[in-house]
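Every protein chain except one is present and positioned as in the full complex.
First chain written, first letter: the chains are A and B, and each begins at residue 1.
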Amino acid sequence: MIDMPDGVGIVGYGCYIPRFRIKVEEIARVWGQNPVDVKASLGIEEKSVPDRDEDTVTISVEASKNALARAGISPQSLGAVYVGSESHPYVVKPSATIVAEAIGAGPAISALDTEFACRAGSSNIVLCMGLVKAGYIDYGLAIGADTAQSRPGDALEFTAAAGGAAFIIGRKDVAAHIEGHFSYVTDTTDFWRRHGEDFPRHGARFTGKPAYFTHVREAVTGLLQKLSLTLDDFDRVVFHMPNGKFPLAMAKELEIPLEKIKDSLVVCKVGNSYSGSSLVGLCKTLDIAKAGERILLASYGSGAGSDAFAIKVNGRLDEIRNKAPKTDDYINRKEYIDYGTYAKHMNTLKGVTA
Amino acid sequence: MRVGIIGIGQTKMGEHWSKSLRDLSTEAGAMALKSAGMTASDIDGLFIGNMSAGRFVGQEHLAALAADHAGMTPIPATRCEAACASGSLAFRKAYFAILSGHHKIVMVGGSEKMTDIGATGSVGTLMGAGDQEWESSIGLTFPGLYALMAQAYMERYGLQRDELSLVPVKNHAHGVKNPYAQFRFPISVQDVAASPLVADPLRLLDCSPITDGAAAIILATEDVAKHFEKPVWVAGSGQASDTLALHDREELCRLRASEKAAQMAYIQAGVGPENIDVAEVHDCFSIAEIIAYEDLGFAKRGKGKQMLLNKDTSMGGSMPVNTDGGLKVGHPVGATGIKQLIEITRQLRGEAPNQVKDAKIGLAHNVGGSGATALVHILRRD
Partner (left out) sequence: MTYRSSVPLYWRLQKAKYTLVGTQCITCRSLYFPPRSVCPSCRSKGFTKQHKFTPSGTITTHTVIRTPPEGFESLAPYVIAMIKLDEGPLISGLVVDTPEKIATGKKVTAVFRKISEDGKDGIIHYGLKWKLVE
């Protein structure tokens, strides 16, 4: 049973990952930790670092341009631009309007910033699906992007990264049909940041079972029930990637074979780009998925909630995927930096004015 | 009717922590009056050249300030601005004021007080001479603009890095004897190569400094000037404009405004480049001097460096250039045009520390920004 029988789906997609990388070894060196232990516990080798002139807005613009190139539509056809992030450059003043003007969309559009930790981007997809399904807009642009901040010396510093992905949702020339979706949210504070604070705080092990695992599991379970599907009906799986271990552990708990999820694990090489994380994983999957394959996507945002989607790829994906840089092009394009340069890029050095 | 220079005065160029803009201007003006044996009541008009006192020290309305502090009110007082060419622009306006018949004895002063806002502040303020919307806004500094010209020139004409260094080496050598210079020490090509990069390929020693200073000249009608011992006459004055932004120029390796201003001055003076005995050219950055040789007709296009290699423009050469050290040893922006004219005046009077033998005809070349304004004056003695 398909939730969205009207053929609503992904018309275009694209991601962007900044080119700088810092290795686990380098961060571990500064804090006197054993990189072997860190890699073993987090399942990550290195993470992406934004340039000093990059932020959530610039990342969103680049990802959106890639999505537009694949969609082959004019930005004027967009009826909505939603930017989901937990690192919007302004607390008050939307990223979405800057992105819209930079890509040539609007002004007669719905533009909005959203926040739900790492889930904001996937929730933007749901918003666009609704507007398209209702016939209210022809195309909606859903973006998830972050330049994630982590407290220096905290465990999150090894994984908090920068990146983003954009999806154009529509009804015409759909390359991947979104068959259905299910959201599961509760008030579970596993990771948070108060007004005026530079860095988030988190509940350490509390971020595991009661948070990530419960919500992803419930969202996936709810989706399967709603669509009368089983996990065997899916060929590929993408989960939110806070590190390289959680998605694998979730897959193991749900008895999903490794082959179905391994290709989407971009986190090992580029880290966790928060609102971009699962969506960049989806981009990687769309880069290689074959017509007829069904993809399971489950995002996760602290606070907490998960959006699960069933996505069915069709032949049009083959026609459009080469029209913009692929996820691996960004993953493989890299330049290593040391911790001092990393601190300069992340603006954690006191007293730097500009 | 000829217009003659009858008085000159300038402050030392440098970092003047205890002297304000008004202190420097008054000092230069007083020196000029003394040198002419005149008092403030003899002056009937005042022209001031200053680029950016508003941003350097928060002061506009400079001509009124100068007239006030010199005790010259209520004479007409006017400020002229053309970035780094403000001084010679003021000079040209003073010259025209006398030619118009409305004025007899006019003082023209140039000044800039750059050090109060710090080096980074100065770099930012100087960018106002370029295009705010499309050059300044992307952090394209003045060294950057001239570096782009240098890079283009070096690629096109095969100028080598060490050959470019000959400009500041020559000018520092000349500046040693100049009591008003900010720097009075010689440098070598190796010193230039060892100085830090500012905007590739330009290094610190390729660049004129941040300087406080003021200079003043008194101009008079022929009737008045002919009674002076060694009047120096304004034989030609030329001025031209070009696009503000470097990226809008037809070519990066030449300044059309300099060429046009020079042509105007040569025609009016009835001389050619071959008649010039001594010249002050606008060496805000080393490459600017080489391009100036070509723009002013002293050297063929692309061959400017030959004059340096042959030492034609050094003391003892066929046409010494920047005998006081040029902008390299002090560039108080609004005053520069005036101090250049003062050096030529000294040369023609036989009073220069680096005296060119029998100098009869001299040229001063002053540029605003990256070439959007240029002025050329030719002075001669009887």
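Methods note: a contact is a pair of C-beta atoms (placed from the backbone, for glycine too) under 8 Å apart; a residue touches a chain by one contact, two chains touch by 3 or more.
Small disclaimer: the values here were computed from a predicted structure and weren't measured.
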item: Contact residue for the chain not shown (choose from B:Leu252, B:Val278 or B:Leu308); value: B:Leu252
item: Contact with the hidden chain (one of A:Val11, A:Ile98 or A:Met241); value: A:Ile98
item: Touching residue (missing chain; options B:Glu15, B:Glu60 or B:Glu155); value: B:Glu155
item: Among B:Ser20, B:Thr141, B:Gln306 or B:Gln355, residue touching the chain not depicted; value: B:Thr141
item: Which of A:Val11, A:Ile27, A:Ile44 or A:Val57 contacts the chain that the document leaves out; value: A:Val57
item: Absent chain, residues of chain B that touch it; value: 119-121, 123-124, 127, 131-141, 143-144, 147-148, 151-152, 155, 196-202, 245-248, 252
item: Residues belonging to chain A that touch the chain removed from view; value: 51-55, 57-58, 61-62, 65, 89-90, 93, 98, 101-102, 104, 333, 344, 352-354
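In this text, only the chains that are shown with their structure count from here on.
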item: Whole-Å gap between the CA centroids of chain A and chain B; value: 59
